[in-house]
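Worksheet: one structure, shown below.
Removed from the display is one protein chain of the complex; every other protein chain stays in position.
And then chain A:
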Amino acid sequence: MEVDKGKGEAEETRKVAEADRDTVTLKSSDGKLFEVSKEAAARLSTVLAGMIAGGSIDDNGTDLKQIGSEALENVVDYCNKHANSIPSAALISSSISFNTAPFKEPEEWERKFVDRLSHDALFDLVEAANFLGMERLLDVTCHKISEMMKGKSPDQIREVFNIKNDYTKEELEEIRQELAWAFYDD
């Protein structure tokens, strides 16, 4: 949600700013401003939580120089959607069957949220989530990418993600031998 307000609304925003604001304004690398629920930002991002607690939030827009406007818009959108969604029992439940598998399946809305993204937007969002310490968003985006790779041959994966094979023939042969077990049925 880009902040693009009329005069009256800007006046209103200043008034709110004087009181205790319940949103924070974030500024992307290309200078665009986005407003996000303070509660959701603090809950979902360890970095933003630290900045809010440490008082290093700038009311005129906290600079996030590493994040472009498209990725930041998605981050803000995710936070606001998260603030409005009621987490399912699966997310709340702390029971973990195998203590090394703490990842919980994406919620329906999270799935839709990442499904609509282009590849580039998805990768940018992974980096933004990583930079901001947003564990859940990082989980959901990495899960989406892994779903796109699952069960595909290396050639198919290269095609999907436009990966250029920069190995020499010899290097490739060496790796395939080392991992012979993974290539049995090729």
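A few points about this structure:
The definition used in the following text is that a residue touches a chain if its C-beta (ideal position, glycine included) is under 8 Å from a C-beta of that chain, and two chains touch if they have at least 3 such contacts; residues count from 1.
Here is the rule we use: contacts and distances are computed from a predicted model.
This complex has a chain not shown, and the name its UniProt record holds, of "Poly(A)+ RNA export protein rae1", "GTP-binding protein RAB5", "39S ribosomal protein L13, mitochondrial" or "F-box domain-containing protein", is "F-box domain-containing protein". Within the complete assembly, residues 98-101, 103, 119-120, 123-124, 126-127, 130, 138, 142-143, 145-146, 149-154, 157-158, 161-167, 172, 175-176, 178-185 of chain A touch the chain that is not shown.
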